[in-house]
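With one protein chain held back, the other chains of the complex are shown just where they sit.
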Amino acid sequence: MTTNLDLNSIALRLKEQYGQVVFAEPDYLEVTAGALPHIAGYLKNTPGLDFDFLDMVTAADYTDRFELIYRLVSIKNNTVIALKVKCGRDRAEIPSLAGLWKGAQNQEREIYDLFGISFTGHPDMRRIVLWEGYEGHPLRKDFKEKAYDAGN
Amino acid sequence: MTLATEPFILNIGPLHPSTHGVFRMRVVLDGEIIQDVEPVFGYLHRGVEKLFEQRTYKQNIPLSDRLDYVSAINNNWPYVMAVEQLANISVPQRAEYLRVIMAELQRIASHLLAVGSVMNDMGIFFTAFMYMFREREKIVDLLEMVTGQRLLYNYMRFGGVSQDIPTEFLPALDRFLKVMPGYLDEYDTMLAGNEILLSRTKGIGVLKAETAINNSASGPLLRGSGVNWDLRKSAPYSVYDKFEFDVPLGTAGDCYDRYIIRMAEMRQSLRIIKQAVEQMPAGKEKTPTPLRLRPHAGETYTQVESPRGMLGCYLVSDGTEKPYRCHFRAPAFINLTVLKELLIGQKLADAIIIFGSIDISMGEVDR
Amino acid sequence: MASEIIGSGLLKGLRVTLKTLFKRPVTTQYPEQKLTISRRERGTVLAWSAEKCTGCYTCERACPHGCIDIETPEIGQKWTAQAPCTHRCPARVDAARYIRSIAEGKPGEAVAVIREKIPFPSVCAYICAHPCESACNRGAIDEPISIRKLKRYAVDNDSGEWRNMIKRALPTGKSVAVIGAGPAGLTVAYYLARKGHAVTVLEALPSPGGMMKVGIPDYRLPVRILDADIKEIENAGAVIKTGVRVESPAKLIAEGYNAVFVGVGAHQAMPLGVPGESEPGVLGGVDFLREVNLGTPVKLGKRVAIVGGGNTAIDCARTAVRMGASEVSLVYRRTRAEMPAAPEEVEEAVEEGVKLVFLAAPSKILRAEGKLFLECVRMKLGAEDSSGRRKPEPVSGSEYLTELDNIISAVSQSPVIPKSFAMKADRGSRLIVDPETLVASAGIFAGGDDVLGPATVIECIAQGRTAASSIDLYLGGNGDITEVFTAPEKVAERTGGPLEAFRPFGDAIAHEKRLHTFEGVEIGWSNEDALLEASRCLRCDLTYKPEKWQLKGGQCIYCGLCVEACPFDALYMGYEYERNTYTAADQTLEKEALMTPEVRRPSGYMHPEIARSLPAQSLLLDTDKPKK
Partner (left out) sequence: MSTAFLLPATIAPDWPGNFWWHLLIMTVLLIAVLMISVIMFIWLERRVIARFQARVGPNRAGPFGLLQSFADVIKILTKEDIIPALADKPLFWIAPAMAFVPVLMILAVIPLSDGLQLADINVGVVYISAVSAITAIGIFMSGMSSNNKYSLIGAMREIAQLISFEIPMLLALAGLVMASSSMSISGVIGAQTIPFALTQPLAFVVFVIALLAEINRTPFDLVEADSELTAGFNTEYSGMKFAVLYLTEYSEAVVGSILISTFFLGGWRGPFLPGIIWLVIKMLASFFVILWIRSTIPRFRIDQSMKLAWKTLLPLAMFNLFIMAVKTVFAPGLTNWVAVPVYLAITAVIIIYWARFMRPGRQSVGI
C-alpha cells in the first residue's frame, strides 16, 4: 500500500540542506522555484528516500499565479511525495527536471504548450500538441477563443 | 570503396496502417536502420482538459470515456474517484465489485486488441487479429448487456455505476469465463512458439529497468522490464485488496516479454473476475447524487491501473458546479517518452513492432 | 521452447489455423443464414413520452453538449392533484401552490393557502420538520426547494387577506372538552370551534402550546409567534383554561361535555437504561427544556453531556450553551450521517461550539467523591438493518470515563397517561385508538404524541384534523372541516424558473450573540432571495407540455444523462430489435415508431422477452469451444 511519508521530517532535512525554501503543507511540500532541481535531486538520490519515479507533472492557473504539481513515487519503498511550486504568471519560468527524469520531457513540453510556462534547461522546449505559431495558451484562464466564448 | 550516402527521411504516419491512430514518426533511415526518430504529437488533440472546465461534473463522465476509447471504463474510474473524494460520496460495496468486473473485462478486451494489432504489424495477415476480435466481441456483448453501449459505455457514476447488471449477465459471464482460458491457450499454441515470431520479437526493443523507471514508463511496458509495479497491488484502490492475483513480470524487457505479459495479465484478470463474482454482495448499485453536483473546494489526485499503465486524474474544485482544473496523467502519452531510445539503431520493420508493443491509443496521447 | 525442434512452433500454428478452417465462422452471415440478434438493450434510441413530460427543461440542462431542442408554452395547466411535496406533507398543505403565490409576489395568498390546511402556519414556518423538502424533485437536480423558509417568508409578510373569507358556522349547542393544549388539541379545538361547537381546552401547564411551548426553545420558536397562532384559535371561539388538571375523560363526559379529545402529549423523557441514572445531576431532556422554557431556574454546570442524536438532543445542547455551559458535548452511538436531527441544526450547533462525539454509547453513570462520571463504550457500525441505517455494535473493552457536571438524556420521550384516565395503552404506553376515527371509547377521542409516540408538530396537526372531523361526525355534523380562503387558482405563466440558480443561503444572527440570548437564530429571507428560491420550483403539479421536443440532428451520443436526470421519468433509452436482415432505413423507421410512447418498453435488460431470446444469441453461444 502506498504510504505517505512524514512530510515535516523531510521538510526539516531539506531545510538544513538548502535553507528556507521548503514548507510542509498537510499533503505536499511547497518549494520555491529556484530550489526545485536541488530538492528534486536530493529526493531522488538520497538513499532511504530515493524517489526514482516521476509520476506526474502538471500545472494549474489560479489567475494570479501558476501552481505546478510534481508527484514523485519511490518504487523501491512504495512511497509517494508531492511537490508544489508557485510561479508568477508574467514570464513564468521554472527550472526543468528533464535532466533528472527523462519522463518529465513530454509532460513539461505539454505544460509549456498549454500554459506557457517555459522550463529552463529543457532539451527542446517546443509546442507538443498544438502547432508552431499557435497564439495563446489554451489552459490559461484568460484564454479567449470563439468556440469557448460561445460555450460560456 | 565507400559510397557517399545521405540520410533517408521517412514519415511514418499520421496516416499509416500501423500507427494505431494518427501518430506520426519522422524517422531518419540508413538503409533499413533507423538513425533518428522524432515523434510528432497532436493530430488528435481535442483540448479535452479545457472541455472538462466547460462542463458540469456529471456531464464530464461521457467525455472521460473519449480519452482512451479502447478502455473507456477504466477512464471513467479515476475521474469518478476524484469527484467522490472531493464531495466525499460513499460508494456501495456492490458498485465497487461491479466496477472491478467491468474494468477487468475491459482490460482483457484492450489487451486482446493490443496483441492482435501487434501480430498484424508483424505480418500475420489479420488471422491473429480476427481471432482476438472473436473473443473481444464476446466481451463487448457482455458489456453491452449491462451498459447498452458497445464502445463508449459511460458506465460509472459518482457513488456507483449507472445501472445494475441484468439477470442474464452472470450466466453469460460464467460461460465466457469457462471458454476464455481455452482461447488463450489457443493463442499461445499458435503464436508463443512460432519461430518467426520469436525471431521478430526476442531481443527486439529491449528496455532496461532503470531506463523504464527514469522515463516514467508504466503498465506492461514497465513490468516487461521486470519492475514489479502494479497499482492494483502496490496502491490498491477500490476493492482490489480483496482479490488474490499475480503481477506477471518480464525478464528481458523486449517485445516478446511485453506480449507474454499481456497474455498473462488476461489470465490474471479472469482470476480477478471469478473472485469478484463470488464475493459480490447484494445491495444498491449507486448512491444517488444530484445532477449538478458541487464538491467542496480543494484538489485531489486519484489513479488507477489502466491497461496501458498508471492513469491518474488531478482534479481541482473551486466549489462551483464545474471543475476548475482537471488533468489526466495519460499513460500512453508518457510511455511514448521512451520511444526514441527504443527505436534508434533498430530496423524499420522492428520499429513498427516496438511501437505496437508499447500499445498506445491516440485519444489518450493527444487528449 | 529452445529444446524443441525448430519449425515445431510453426507447425503448431498451422494446426490451429487448419482447425479453424473447419469450424463455423463466428461472424454473422446473412442472407445465407437467418440473422437473429437477440432482443437486448441497445441503447441507441432515445424515446420521449409526451404525456409524462412537463417541460421542466431538466433534460436540456443535463445534456453534455446541448443537443436537446425543447420549446414549451408560457401557460401551463394543472395535470396532477398533488405535487410530491404536497403528497408527502401529513396535513397535505399545498406547498407547490403557495410557492407559486410567493413567486408571483403574493405572500398573503400564500398564507391563505397554508391556512386552508393548518391552523399553525407561523409555528410550522419556524419549526416544521419539512418532510416535503425530502420529497422535492428539485433535490435530484441540485438542492430541494427550502419550502419551510419560503413559508416563513410568507408568514413574515402576511397581509391577513385570508380573514376576509372566514365563514362562521351557527352554534350547534354541542360542547367539547379538549385535554391538553398541544398542537393536536389546539387543532381539534380550532376546527370544532369553526364548526360551531363550544370547545373548552384544559391545559395542565401554566401556559398553552404544549410541546410547541415547553419542548422547543425560544431561539427556534419565539413566544410571540406561538402566541399569535394561539390567539387566532381563540378568536375562532375556543376557550383555553390553563393550570387545570383533569382526573379522567369519563368524568368530563359526566360533567356534560358531549365529546372529549385526549391530547396530553408525550412529556416524559425515556430512561437511558444504564446503572446510576438516578444520580443527581442527571436530567431528562424534555424536563430540562420544559423547566427552561417555563422560566423555572435550572442549575447547570460547566461541563454538560447530552445523550442522543435527535432534535431534542440538539435543542438541549444549544439551550445548555445559552445557559452558560462551556463544554457541551453530544454523545451519539451512530455517525453524523445517521443522525435523525435536522442537518442544518446540527450545523448550527457545531457553530455554537457543541462537541459531537460519535460512535459512543453510555454504559454507566457513577459518582465518585462528589464528581459525576459518564462511562461510554465505543461503537462500530455493523450491517444495515431493516431501516437501512447501519446497526451500531459495542466494541468490548473500549470503555472510557469522562468527568461531567450534568448529563442530559435526550434519547426519546414517552406519553404519561394517568391511571385515572382508565384508557388502554400499549407497551410504549401509547394510547390505543381506532386508526381511522381516533375513537378511544364512546365519546372519547385521542390523538397527537400520546398516540403516535414522540412525533413532529405537523403529524400532530394532521391527527388533530382527523380527530376534529370524526368528532364533528360524532356530534352529528357532516365532518367536513375543509376551509377555503383563496379564489381557485388560475394557472399562471412560468415566471422564469431558472435551473441555474442554487438555494440562497439563509442568514443567522452572529453566533457570539447567539451564545447568550434566546432570541431567534434564523433570519427570514429578503424579497429577492424568496422570489429567487420560489422561482426554482419545478412546478411538479403543472405541466407546460412542450410543443417541441427533439434531438438536434446526429448530435446525441446516447450517454443517457438526460434519462437519469428527468424527474418525471418521461425519457427512455434503449432499443430491442429482432429481424432477419436490417438496413439503416429499417432502423430509422423503427426509431420513429419508438418515439411514440406506446412502444416504450421497460428499460434495462430485465425484459422477459429478452430473457427468453438470450440463448439464441449468436456470439455468446460457444459452439466453437476449443478443446483444452
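Which chain is which? They are A, B and C, in the order written, and residues in each are numbered from 1.
Here is the rule we go by: a residue touches a chain if its C-beta (ideal position, glycine included) is under 8 Å from a C-beta of that chain, and two chains touch if they have at least 3 such contacts.
These figures come from a predicted structure and were not determined experimentally.
Q: Counting contacts across the entire complex, name the shown chains the missing chain touches.
A: B, C
Q: Which residue, B:Asn194, B:Gln268 or B:Ser361, contacts the hidden chain when the whole complex is considered?
A: B:Asn194
Q: Among C:Leu21, C:Leu170 or C:Ala442, exactly one should touch the missing chain; which is it?
A: Reading the full complex, the residue touching the unseen chain is C:Leu21.
Q: From the listed residues B:Gly123, B:Pro171, B:Gly283 or B:Gly319, report the one that touches the chain absent from this view.
A: Of the candidates B:Gly123, B:Pro171, B:Gly283 or B:Gly319, B:Gly123 is in touch with the missing chain.
Q: Write the list of chain C residues that the hidden chain touches.
A: Spelled out for chain C, the touching residues are 2, 5-7, 10, 13-14, 16-18, 20-21, 23, 25-27, 29, 32, 624.
Q: Tell me, which residues in chain B touch the chain that this view leaves out?
A: Counting only chain B, the missing chain is touched by 8, 10, 16-18, 31-33, 119-127, 130-131, 134, 190, 194-200, 202-203, 347-350, 352.
Basically, only the chains that are shown with their structure count from here on.
Q: From chain A, count the fewest steps through touching chains until chain C is reached.
A: Minimum step count, chain A to chain C: 2.
Q: Relative to chain C, which chain's C-alpha centre is the most remote?
A: Measuring from the centre of chain C, the most distant chain centre belongs to A.
Q: Quick check: more C-beta contact pairs at A-B or at B-C?
A: B-C
Q: Suppose each chain is reduced to the average of its Cα coordinates; what separation in Å results between chain A and chain C?
A: Roughly 48 Å, centre to centre.
Q: Using mean CA coordinates as chain centres, what's the gap between chain A and chain B in Å?
A: Centre-to-centre distance between chain A and chain B: 25 Å.
Q: Using the average of all C-alpha atoms in each chain as its centre, how far is it in Å between chain B and chain C?
A: 45
Q: What are the residues of chain A that contact at least two other chains?
A: Correct list: empty.
Q: Quick one: which residues in chain C touch 2 or more of the other chains?
A: none
Q: List the residues on chain B that touch chain C in their complex, please.
A: Going by the criterion above, the answer is residues 55, 58-63, 127, 131, 134, 137-138, 141-142, 144-149, 152, 154, 162-163, 166-169, 172, 175-176, 178-179, 181-183, 185-186, 189-198, 288, 290-292, 294, 321.
Q: Within the complex, which stretch of chain B touches chain A?
A: Residues of chain B touching chain A: 41-42, 45, 47, 49-50, 54, 213-217, 227, 229, 234-236, 241, 299, 301, 303, 310, 312, 314, 316, 324-325, 327, 329, 333-334, 336-338, 366-367.
Q: In the complex formed with chain B, which residues of chain C make contact?
A: 1, 4, 6-10, 12-13, 15-17, 20, 26, 40-44, 58, 61-64, 139-143, 502, 557-561, 564-565, 573-574, 604-606, 610-611, 614, 617, 619-620, 622, 625-628
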